[in-house]
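Encoded as C-alpha cells, the structure appears first; notes follow it.
Removed: one protein chain of the complex. Kept in place: all other protein chains.
Moving on to subunit A:
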Amino acid sequence: MLKNYFKIALAVLRRRKFFTFISLFGISFTLTIIIVIAAFWENITSAGYPDTNRDRSLYINFVMQENPKQNGMMKGPASFYYMDHYVRSMKTPEKVAISSIFTATNTYVRNKKLLINMKFTNDQWWDVLEFKFLEGKPYTLQQIRSGERIAVISEDTRNQYFGENEKCVGRYIETDNIQYRVAGVVKSVPITAPLIYADMYLPYTLSKNDYRDKSINGMYSAILLAHNSDELDKIRSEYQQVVLKVPPQNKDYTKISSHADSYIESFTRMFSRKSDSSGLAIVITGAVIVILLLMLLPTINLMNINISRIMERSSEIGVRKAFGASSGTLAVQFIIENIILTLGGGIIGLIFSFLILSAVNNSALIPNLTLTINFTVLLYAIIACLIFGFLSGVYPAWRMSRMEVVNALKVR
C-alpha cells in the first residue's frame, strides 16, 4: 500500500514540475531558515568554550532602579563597585567572575587599522571560565591591584598584531596610545558569546572609568560559579537578600532589583519591563510566533496547490472509492503523499542548511564560530517537516474525502 502511495506521489510530483518546484522551494527555504536559526540558538544557548560550567553558573547582567512615583526605570549593567562590593562578598558562590562589556579601540599595525575589543576583568574571571592558554598565563590579583599594564590577548589578535603563531608573551601591544605587556594568549571566542568575547582582556584597574565609583549602574556583569548545580537556588536567594540591602542612591529611584539568572534569562531579561519577570516567556512566545508565520506561508501555498490537484485527480479518487477505498483511507493516502513531498523538501532543506552553515563557519563573517546541525536541530527539522505535511494535507484530504464518487467520475 505504502509503495503504491509512494509511486503515485512521485508520479504526481514529476507530472506537475512547476508546482513541485514551487512546493519544494517553499518547504526547503523555510526549513533552511528554521534550521539555521536553530543552529545559532543551539550555539548561543549551550555550554561551550570557554564557558563550560554553564550548568553550575548564574549570570548577573542587569540592575534595575525604579522610580515608583513616575513609573520610570533605569536598567543596565552594574558598576564594578556594585559587583565587587555586594556580589563578590556573597558566601554561597565558589567564585565570582566580573567583567565589563567589551569596548572597541583602534590600533595600527604596519599602517593597517586593527579594531580591538577590550574587556576589563577581575582575577577570578580566569578561574570561572576555562580559557585555553596557547602561551603564557593570566594576570594575577597582585598585578591587578598594582595597576600593572598587562593584557591577555586572543589568538586572532596575536596573529593580526604580531604575526601568525609568533611568540608574543613579554612583548608589548599598543592601543589607544598605551602599551600593554602580553601575559598570555588564549584561543579566540566567537562574538556570539558577548559576555565572554574580547580581543584583549585587561585588569579592571586599567579601565578609564573609575572602578571605585559607587554608582549602582555601570558597565560590568558577573558570572557566579556554584560548587555544584544543586546550590544555584541558594545563590539566587542569597543574591535577592543582598539586593534588598543595596541602598538607593537617588531619592526618586528607590526600588532596586536584580537577579542571578541562567545564561538565557540573563539576556531575555532585557526585554522585560517588570522586575520579577525574566522575559524568557516573551522571547519564546515571539520566537514561536515568528516560526509559525514562517511555516504558515509554505503551508498555505502547499494547501492551495493540493486543493487544485484534487480536481485534477478526481477520476483517480472516484476509481479508488469505487473499488473499495473508504474516505478515511483516501484521506490517509493524501496526507502520506504530502508528508513524502515535505520530507523531500526537508532533505533539500537539510542540504541547503548544511551548505549555509559551512559557508558561515568558513567565512570571516563571524570569526571562530562553529555552527553544526546536531541531533536536536535535526529532530526539530523532522518535526517541522511532519507538521508541514500534516497541516497542508489535512484540509485538502478532508475536501477530497467528501467528494461524491459519481461526481468524481464525471470529471474526465
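Here is the rule we use: a residue touches a chain if its C-beta (ideal position, glycine included) is under 8 Å from a C-beta of that chain, and two chains touch if they have at least 3 such contacts; residues count from 1.
We take it that contacts and distances are computed from a predicted model.
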| item | value |
| --- | --- |
| Options "Malonate decarboxylase acyl carrier protein", "Radical SAM protein", "Spore gernimation protein KC" or "Macrolide ABC transporter ATP-binding protein": UniProt name of the undisplayed chain | "Macrolide ABC transporter ATP-binding protein" |
| Per the touch definition above, residue among A:101, A:134, A:325 or A:387 touching the missing chain | A:325 |
| Option touching the unshown chain, where A:11, A:74 or A:141 are the choices | A:11 |
| Hidden partner interface residues of subunit A, rising order | 1, 3-4, 7-8, 11-12, 15, 315-316, 318-329, 404-406, 409, 412 |
